[in-house]
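Structure incoming, see below.
All protein chains of the complex are present and in place, except for one that has been dropped.
And then chain A:
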Amino acid sequence: MAAIFTFYQNFLYPSAAVNLYCCYVIIDEGSGWYGLALFWLKVFTIPMLGALFHLSRAERLHFFHNLGYSTHRLYTLTALFDLGIWLLLVIITAQLV
């Protein structure tokens, strides 16, 4: 888990920007049908960020390979972790508005 969180830090700022935008839309427009659209926005941005990282900084993966994570496993677990954080934030925001 520490390795996944460490790897996730590579995406922290752009991912946080997407999450905050989603929260802003929910606060502004309500949770209604936007929820589904925001879910697909998040699902679309996760592989985009992963692809950008892979194209520009793939050599950094060796560190995580040595920790026992194959490229596929590393990206999958990090995507799920990111999606989990997004879901948590969206649920909390929806309950507050």
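As a convention for this text, a contact is a pair of C-beta atoms (placed from the backbone, for glycine too) under 8 Å apart; a residue touches a chain by one contact, two chains touch by 3 or more; residues count from 1.
We adopt the following convention: contacts and distances are computed from a predicted model.
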{"item": "Name of the absent chain as recorded in UniProt (options \"Putative tricarboxylic transport membrane protein\", \"ATP-binding cassette domain-containing protein\", \"succinate dehydrogenase\" or \"Ion-translocating oxidoreductase complex subunit E\")", "value": "\"ATP-binding cassette domain-containing protein\""}
{"item": "From A:37, A:51 or A:67, residue that would touch the chain that is not displayed", "value": "A:67"}
{"item": "Positions on chain A contacted by the hidden chain, ascending", "value": "2-3, 6, 9-10, 59-63, 65-73"}
